[in-house]
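Following this message is one structure expressed as structure tokens.
The complex appears here minus one protein chain, its other protein chains still in place.
By written order: A and B. Residues from 1 in each chain.
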């Protein structure tokens, strides 16, 4: 049985037994390489579920839809390991309880999609720990490497060119599973910290501030870059932040639901080489 | 519409010599929102302050900027003047054009330009200032003192003698703590019991002190002036009202082989017992872990002999809820487990004892009646070796800090030994002699010069038994030679460590502790008896190793802090505190974690029927100290800091 069939029947089972009230998964999209989230509530509809290498969107953000989890009933969600990590972060930041979420885990490697063992966020602990180790030795992204090698001036021009295309549509924010603030700072106009007109300056401020807010929280799922209509490589900023928190504070976001937010905690011997 | 008054002070020549005050005044006059700008030689003087007051009243000012010296100098002065003229003091800001401008720059034009920018920035800020009212917090005038050792007793008595109400809680069955265990005390050699027990009695009988022994703190909630404390009264199985303290039950209890805690295991006690003869209250408790009845369901000898029917095996733990205004934590210390030093043979050789055990041997009320005798055979030792720093100043195995009291008590031990055994020999292995304190160095000199204690500077590497002797091998670093001393008894100056549950207890109290579990003071130098949590104070060795004089001094200091608090009906606090916008808060609790003062609570938002809708952060104005760490964490800009709001700072930066 293919993994897609396996999970379709598992979803049917979960829905018909009443274990979960909804399965959040992937359905066919507008083009063959795109998948669209589907929200299945009836066992008869589970054959709408698709699971293949195009299923890249992190679906955890949908769990925070107002009222979805307020009845204490369970919801099953398709997650790769990044998704499970974001689930842990949402729990650590008190936005949901993992007990209400059943994980249908999968991993995409090249063409191949395999199932992950476990159904509760805590079941994936050792896999996440392994991913943390692996990230340390992960070779840097090609573009990131190129950027790091540039002079500050060149880097500034690179980002200036990128951000000049930003139209402040906030699709990055909408797509990001970690952007769940009831009010985004950019929507606060007293004071207006971020210029809302889509000039390059305000665009730069917005994207830097967003990257800062995601530091230590981003699981590098890539939702932001995929959502960006201007094709700005936003994930690069987040990636750089992840390098920093892991390198300086040994923080790998989403280890478990008890993890303390990296910017709300500290160690007295945190590194401080740059402070005069 | 803002009506700001700008008052440019010359500070004699201090400012005016560099900054063109007239130009600054002119620049401010034309700035939007400024109604009046004036200059004067000394605005801090009486006529200066009067002119500000007059302008406030005549112009109906909504904000005041005094461009003068540092706010650290005269902010309070000018805010008071504003308040006197009916302007809320928090609508006054100081532009520092002296310390940070005229005094540090040589070029007049540059200084003037900078002064204009500094002042303009603050004008923009003050336009966004809000009226703030001091925060008033009611004070419950009842103190809780936790721990009935010398520090706790001293604090309780000081507060009670000044008329304050005190609840003194001790977890053991009697007051006294470690001091009651000691023989004689350095540097005067007066007997510990003789100076301690009257204090214990005084505390127990004081009309303002409510004594709760055999009781533990279960929960602490609330904040300064308004703590809610739950105390667990452990079941004693003896009715305190009925019991006369005759002691018949203690005599007759068949279970007599329990290692006595008070005598550090050098003597046994029964299952129904008072910790020591002079215990306060002098009424027994039943140790249910060892009592035959609790173990086998049979015995009840104590019930039979008790003439007042005071024994009650059905007694349960009880809980007491107290309203408390201030807390003094005086939970004391423990001595480190010495068995981790295998080379010293503690636990293996009965004649290797700790300093505290030696105290019991030397104490007139101890198991030997004050005769210094070997635990193994009861013989008086002819040679005693004292090993200092047995755990202290040893980062590899023990603790890295100095336990502070060991140099003194070891000298005392050597002295007591010399006084009791005139022919005996004592040898002290030491690293350094740390005898800083009134009469302390003289005391150690006396031990060496008059009482013949032989001090050897060096550490002991090994200890073994040979021909009935304890062989102590060490090195004399002054001679550069190894030494071997055959001894009859070895005394280890064990390290003072926090109570084993100190870290847990710090969490209960909501205060900080260091890596060992010693409680943290708010500031090591300037606020040594306060904790970072307002209204909770420290006394004695729970904070760091201390001797008796230091513990007592700190206890009195803590008591004075409590009394200062109790001298007011209401606490008035600077209203520079955080506030949360509940409408936009998502309840991620990052602020709760980041707050150094545990000042942010989780608050339920419910509908009219009481159903929980969501939870948001809520700042407790009694606890918040106004650092603003939470504000910077808050991604949604929900939390803000009064006096330094996001709007104010934004305006200040944009005004530069």
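We take it that a residue touches a chain if its C-beta (ideal position, glycine included) is under 8 Å from a C-beta of that chain, and two chains touch if they have at least 3 such contacts.
Keep in mind that, in the parts below, contacts and distances are computed from a predicted model.
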Undepicted complex member, UniProt protein name, chosen from "Heterodisulfide reductase subunit MvhD", "NADH-quinone oxidoreductase subunit N", "2Fe-2S iron-sulfur cluster-binding protein" or "Amino acid/amide ABC transporter membrane protein 2, HAAT family": "Heterodisulfide reductase subunit MvhD"
Chains on display which the left-out chain touches in the complete complex: A, B
Identified contact with the non-displayed chain, of B:326, B:594 or B:617: B:594
Contacting the left-out chain in the complete assembly, out of A:41, A:70 or A:157: A:157
Of A:28, A:74, A:94 or A:192, the one touching the omitted chain in the full complex: A:192
Residue of B:20, B:50, B:117 or B:451 touching the missing chain in the full complex: B:117
Residues from chain A at the interface with the omitted partner, ascending: 147-148, 150, 152-160, 192-193, 195, 197, 199-202, 204-205, 208-209, 211-212, 215-216, 237, 240-241, 244-245, 248-249, 262-268, 270-272, 274-276
Touch list for chain B against the chain that is not drawn: 70-72, 96, 98-101, 103-107, 110-111, 113-114, 117-118, 121, 124, 512, 520, 522-523, 532, 576, 594, 596-597, 625-629, 631-633, 641, 643-644, 646, 649-656
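The rule is simple: only the chains that are shown with their structure count from here on.
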Computed distance of Cα centres, chain B from chain A, in Å: 44
Footprint of chain A on chain B - complex, ascending: 583-591, 593-594, 615, 633, 635-638, 646-647, 650-651
In the complex with chain B, residue positions of chain A that touch it: 93-95, 180-185, 188, 190-193, 213, 260-261, 263-265
